[in-house]
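Removed from the display is one protein chain of the complex; every other protein chain stays in position.
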Amino acid sequence: MLHVITRRLPWLLALIVISGSLAITDGYLLAADTLVVYSGRAERLIKPVLDEFQTQTGIHVKLLSSGTTDLVNRLKAEGERTPADVLITNDAGSLEHARELKLLRPLNLSEVDHAIPPQFRAQDDSWIGLSGRFWILVYNTQQVKSDQIQSLLELAEPRWKDKIAIPNAGSEYLQAGVSVIKATHGDERTKQFLTGLKANAGPHVYQKSSQIVDAVAKGQAAIGIVNHYYIYRHLNAQPEAPIAALMPDQQEGGMGAIMNVAGIGVSQYSRHLDSAKLLVEFLVAQAGQRFFAELNKEYPLRPEVQADPALVARHSFRVAMVPLARLAELREPTLTLIEQVGLR
Amino acid sequence: MEHWTDKRTVASPSGDPPVSSETIVELRGISCAYEPGRPAVSDISFAARHGEILCLLGPSGCGKTTILRAIAGFEPVTGGSITLAGQVVSSPHVLIPTEQRHVGMVFQEYALFPHLRVAHNIAFGLRNLSRAQRQVVVEDLLKLTGLTGLERRYPHELSGGQQQRVALARALAPQPLLLLLDEPFSNLDPDMASRMRQDLHDLLRRTKTTAILVTHDHDEAFAMADRIAVLHHGLLEQFDVPETIYHMPSTPFVAEFVGQADFLPGVVLRERVSTEIGEFPNLKRLDDGSSVVIMIRPDDIHVVPDKSGTAHIVGRQFKGSENVYTVQLPSGELLHSSEGSLHIYPVGTAVKLHVLAAHTVMFSDSRKGAEPKLTDLR
Partner (left out) sequence: MVMTLRRTLSIPLQWITVPTTALLVAPVAYITFLAFHGNAAVWQRLWATRLPELLWNTVALAVSVSVLTFLLGFSLAWFVVRYEFPGRRIWEWALVLPLAMPTYVLAYVYAHLLGMGGPVDQWWQSLFGPGAHMLAPHSFTGVSIIMALDTYPFVYLLARGALLSLNVSYEEVSRVCGVSPWQTLWRVTLPLIRPAIVAGLALVVLYVISDFGAISLLRYQTLTYAVYQQMTGRYDQSAASILSVLLVVMALVFLVAERWFRQRSRFYQTSGRYKTSERRRCGSFGPWGMTAWAALVSSVAFGIPAAVLVYWSVAAIEQGALDARFVGFIWNSAFLSCLAATCAIVVGLPLAYLASRRPTPLNLACLQAAYAGYALPGPVAALAVLALFTAFIPFLYGSVVILIIAYVIHFLPAGLQSLEPAIQQVTPNLEEAGRTLGLRTRQTLWLITLPLIRNGFLAAWVLMFLQSMKELPATLLLRPVGFDTLAIRVWLEASEEYYELAAPSALLIVILSLPALLLLASKDWRTA
């Protein structure tokens, strides 16, 4: 019976190979004005900007949304065959890591140099920060008074047992934050902090920051660590929610707020360099900055663009003194530390 | 411990049914219907005395298995009643669950539990006994059924005959009031079947077990039964001892079903019935001139080669111990005759017929005026 099937097998295989290669070449033979964007940002927070870019320039944008680390791994694996032109992430450490792997192309754009202060860019302009985000404490106003806590490190104290909500260890922003704490306070205190954090959080380890805010709003947890914008997103939806934000470590001699940036880099192997540069310029321009930052209530990095007035005023708090670029080198030891402590 | 062993010592040697007047099971006019208005069996009545072996005989679809299942309690009855040891167990308003009826059953395909070893299969219905007592009963039954040494086997590791004996042992183990056997030999090859038949008969006699056996094979029924109930289309045609069933069938169907039979048309003339091969006594006192058919079995007729004979041999079937000749009468009717193994006559031989019957079996022709034909009677 296989007689006929074996005779047809080559045809079947050919069919498969053809359709497969059609799908491959789809990645390469994109129209000249198509831009492939790898984005580690939630699709909702990037798609509208890219749509706007497409409308203004006529450049078609193809988007691949995934985890940040996953995308860097992917760029690495694809090497010079990558279809990606641009990488956008929510973590400067990942961008710096991609730079070190020579996956990103240094840009030399005067527009960028004017717009974004140098501390928010790679030293060779391989990546450019677009918006700032801060670790913030969200607390339930019925359970906690704002003067009960000043520093993140206090969350490890026994009095917060079973009262705190934290993100899971897989999230880049947690890793970056711990890196900052580690760089500021050293391994031993960081380890103590994480051990206490783990003990106090118990089961309240969340996948998403929105869930943490939610848990605090419902009183399941008294206080939680999140990126600042989640609290505003929640208050927007439910203005009555009994939650408030607290910028930690602002006390005398304190570490300062933990900052990370969302940023963009152009792939070393981009075949649409001009379009990619156009996108970068679009995003650092005043209009682009406003649009990009406002989508998620982040702080625009271009100094003259105002942040959303609902946010804590940018000039009212200090930022931890750890250069963003260091996040890359700190990452592996931080992950090891996190796993040693056994944070989930 | 009044089990097995005690009973066996008082059991009479195999042969005649044990003398007892105690009725174990009685069916009074029972009917069963799978669909309302279309009874599978109707108005069946018979009874079995203690130690008796009854046979329900009939072609497939006659309702014999339905009766067996009604006795076991698997089928409700729509009319009549079934009494087991004096207790009504089935009637239109009563249906005692199977497990409370104390009957044993051997299924056609034995239905041995494939996940249990032989010993556990046999002990399956002995949950109320202690472990030691169970062991004794099982060993007893293994001995009785000749299965000693096989108790650790699984059913699929046994031959057909062994499987049947395990099924039997399992059914006998709880000492049922009544043993029901549903075509127990149909899965065995003929040689094995006849040996098992003898064994089973002996076993039932020795254990004084009352049994009802369902079969479509008249030889089996004759070999096993004390009395036979012949069923046809859900009706009881005849209930009697095997000899009567064979020699004095009460309907043409019974006559044909329990052995080879030819039917010859005849006409009543006063005290006699006149047929092509001679005259027979008018036992049924039928009116003058009425049409009848006479049943003739091959062993009732003897052929003698005779040049002047009007009948001719048209066929011979050699059966080892006998020759069965097909003989054509001048009218074209065919008769069969059983002759000794060594009496060999060629086809075409002219013969005379000698009727040896000690009794005459005749049926009135059911359709007036019509020539009786075999097809009508079948």
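Lettered A and B in written order, each chain numbered from 1.
Basically, a residue touches a chain if its C-beta (ideal position, glycine included) is under 8 Å from a C-beta of that chain, and two chains touch if they have at least 3 such contacts.
The shown structure was predicted, so the numbers you read here are calculated from the model rather than taken from an experiment.
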Absent-chain contact - pick from A:Pro48, A:Gly79, A:Gly202 or A:Pro303:
A:Gly79
From B:Gly63, B:Gly80, B:Gly125 or B:Gly161, residue that would touch the chain that is not displayed
B:Gly125
When the complex is taken as a whole, what residues of subunit B touch the one chain not shown?
72-74, 97-100, 102-105, 107, 109, 111, 113-115, 124-125, 127, 154, 156, 170-171, 173-174, 176, 180
Residue ranges of subunit A at the interface with the undisplayed chain
1-6, 9, 12-13, 16, 19-21, 23-24, 26-27, 36, 38, 42-44, 62-67, 69-70, 72-74, 76-79, 81-84, 97, 168-170, 175, 203, 205-208, 210-211, 214-215, 218, 220, 332, 335-336, 339-340, 342, 344
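Assume only the chains that are shown with their structure count from here on.
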Separation of mean Cα positions, subunit B and subunit A [Å, integer]
89
